[in-house]
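Other chains of the complex are left out, but the ones given are in their true place.
Going in written order, the chains are labelled A and B, and every chain counts its residues from 1.
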Amino acid sequence: MNETTVMPDAAHDEAAHEDEHGHGAHDGPHGYISSKENYLKRLRRIEGQARGLQGMVSDEKYCIDILTQISAMTSALQSVALGLLDDHLSHCVVDAAAQGGPDADAKIKEASDAIARLVRS
Amino acid sequence: MNETTVMPDAAHDEAAHEDEHGHGAHDGPHGYISSKENYLKRLRRIEGQARGLQGMVSDEKYCIDILTQISAMTSALQSVALGLLDDHLSHCVVDAAAQGGPDADAKIKEASDAIARLVRS
């Protein structure tokens, strides 16, 4: 989808690696490669929470305790989403904006729609 | 935690089985037994979504597509939470309220706190 827009040249890459804020450093096409292992670890933990919830329902644990786990899991999911969104803005959107033109507008529109879905979900 | 408050007598059970709204029918201590299989099915699907997300991150799928999946998973989780909360209000809270006293107050306080966590997560 955005393969053509995100094609970091060497100069960009060098600047990126100097970034101290975690914004800008990326090696792959979709920007989050640097923290891919971190995202996978968090998603595995979320998968474990989903399995834990099944155990709680199976064992008929107290509803309120199950709801507390669901709130924790929802927060963990939101946190992953906010991280991915920050990565996306830092890389895809910034790169598209640097190139300008209709593609930049389309990327912003797409990001805004994703943000609206997150805020409303 | 609430074993003593939820002790449906026969009369209550009979009325419960006539309930057409899904409110009132329960056999176990925690009220959601009637739809336990349904909850387990939804949680298994949510677990599958968590696994699918790991595949998307592994394959470096487009961020926006991953965010769309996270929004869907968050909505599915919220829906399970709202179902459990409705079951909890319909059974534990109603039963405690019918008995009255400090236990009823404690149950309401506990439910309100759970709702606040859901609204804010």
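Quick notes on this structure:
Heads up, the rule we're going with is that contacts are C-beta pairs under 8 Å (C-beta built on N, C-alpha and C of every residue); 3 or more make two chains touch, one makes a residue touch a chain.
Not measured: the values here are computed from a predicted model.
All together, the complex described by this structure holds 4 copies of its single chain type, of which 2 are visible.
Assume only the chains that are shown with their structure count from here on.
Chain A and chain B have Cα centroids separated by 27 Å. Listed in rising order, the residues of chain B touching chain A in the complex are 1-2, 28-33, 36, 39-40, 43-44, 46-47, 50-51, 53-54, 57-58, 60-68, 70-75, 77-78, 80-81, 84-85, 87-88, 92, 110-111, 114, 117-118, 121.
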